[in-house]
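Pasting a structure here, questions to come.
For this depiction, one protein chain was excluded, whereas all remaining protein chains were kept in their positions.
Here the chain labels run A, B and C in written order, and each chain numbers its own residues starting at 1.
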Amino acid sequence: MQVNQEILKNVKNDRFAQLLGIEVVDVHPGYALVEMKIEDMHRNGIGTVQGGAIFTLADYAFAVASNADGSTTVAVNASISFFKAPRGRYLRAEAREESKNRKLCGHKVEIKDEDGTLIASFSGLGYRKVSE
Amino acid sequence: MQVNQEILKNVKNDRFAQLLGIEVVDVHPGYALVEMKIEDMHRNGIGTVQGGAIFTLADYAFAVASNADGSTTVAVNASISFFKAPRGRYLRAEAREESKNRKLCGHKVEIKDEDGTLIASFSGLGYRKVSE
Amino acid sequence: MQVNQEILKNVKNDRFAQLLGIEVVDVHPGYALVEMKIEDMHRNGIGTVQGGAIFTLADYAFAVASNADGSTTVAVNASISFFKAPRGRYLRAEAREESKNRKLCGHKVEIKDEDGTLIASFSGLGYRKVSE
Partner (left out) sequence: MQVNQEILKNVKNDRFAQLLGIEVVDVHPGYALVEMKIEDMHRNGIGTVQGGAIFTLADYAFAVASNADGSTTVAVNASISFFKAPRGRYLRAEAREESKNRKLCGHKVEIKDEDGTLIASFSGLGYRKVSE
């Protein structure tokens, strides 16, 4: 299946993701790999990457992967577990579709640091407003 | 119980929360009310407030509420459901402690828009590294 | 709004809930209070009430509350945090609707023991297959 470029443009026009410096590395329907270079702006008061920045990276991977088939999918629930503080210069989030029916889809997202260590694990449930 | 000012300073030095323009409106141990004026930078590609910005607001309310007793609490899990697109000029997140033992605490956070409509609901589980 | 008796009959015919001895104490649209007398069958290998039994009680409260308006609502996501081992002879779960639109609804459920202590906290997201 081809990536729907029109829909993907909306996802890439995400100003909040742009503010954080998140970039799409790879995408095909049901899959996305996105990356965020760690900057000072992403840090919390104790100097580690803020949970909201990690969530945003994961949620964006989920959005890219779930919209790439041309549906308009909005997140209705997300759950994230935070395991470790990241090391290195960047974070990557890799989203994979787990299940999809006419109205709902589920994706898992793994967030890893430059060492390849699993930093956090995210599950997203999407509601497909417009079916492909 | 008094708010621990030293710990709270760390939370307020959160650069990512500052980037988003999040401000603490009220805080006491186990409770926090925080606010974010909606700006263009918070928007996604379809013009509504990005889920990551809403999550960050809620997670920050959770951090302020759970650290205000002087413990150093880190989020280990968070679950969020998104119900509606916000209306009006700002969002508010109100965190309330549900349970706390020596090592773990649970908080619920309600995120409402200027109309007072519930936009999203957040549950946070914290691990208390240093007990008060 | 009246409780839809036809729909509620389906919920009450739940054989798994009957197996566990769960009873409906109170119900109106968007609200349910259910109870489970703690028996040996509910216990895990270390003698406390098994997490699955606690989840089932909460999920059933969610089902009763979300179907009472006459919609057919199925759970699509649930998140539960376990805070304490219960004490006393029974558990109660109280579900309250947080938000509802045409297709989705969110409920919070508090699970308390006989002492009134919060044992676990549950968030349920429902998909409304047939609107009222």
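Following the convention adopted for this analysis, contacts are C-beta pairs under 8 Å (C-beta built on N, C-alpha and C of every residue); 3 or more make two chains touch, one makes a residue touch a chain.
Worth saying up front: this structure is predicted, and the values here are computed from it rather than measured.
*Asks:* For the full complex, which residue in B:V3, B:M41, B:V76 or B:L118 touches the chain that was left out?
*Replies:* B:V76
*Asks:* Looking at C:A32, C:A65, C:A78 or C:V109, which residue reaches the missing chain?
*Replies:* The one listed residue touching the chain not shown is C:A78.
*Asks:* Residues of subunit C in contact with the chain that isn't shown?
*Replies:* Within subunit C, the residues touching the omitted chain are 9-17, 19-20, 40-46, 50-53, 55-57, 59-60, 63, 72, 74-82.
*Asks:* Kindly note down the residues of subunit B that lie in touch with the hidden chain.
*Replies:* With respect to the unshown chain, the touching residues of subunit B are 76-77, 79, 103-104, 125, 127.
*Asks:* Which parts of subunit A are in contact with the chain that was left out?
*Replies:* Interface with the chain not displayed, on the subunit A side: 77, 79, 81, 83-84, 98-99, 101, 104, 106, 108, 118, 121, 123, 125.
The rule is short, and it goes like this: only the chains that are shown with their structure count from here on.
*Asks:* Using each chain's Cα centroid, which is most distant from the centroid of subunit C?
*Replies:* Computed centres place A farthest from subunit C.
*Asks:* Mind checking the centre-to-centre distance between subunit B and subunit C? Centres are C-alpha means, answer in whole Å.
*Replies:* A distance of 27 Å separates the two centres.
*Asks:* How many angstrom between the C-alpha centroids of subunit C and subunit A?
*Replies:* The computed centroid separation for subunit A versus subunit C comes out at 32 Å.
*Asks:* Counting in whole Å, what is the centre-to-centre distance of subunit A and subunit B, each centre being its mean C-alpha position?
*Replies:* 21
*Asks:* At which residue positions does subunit B touch at least two other chains?
*Replies:* 77, 79, 81
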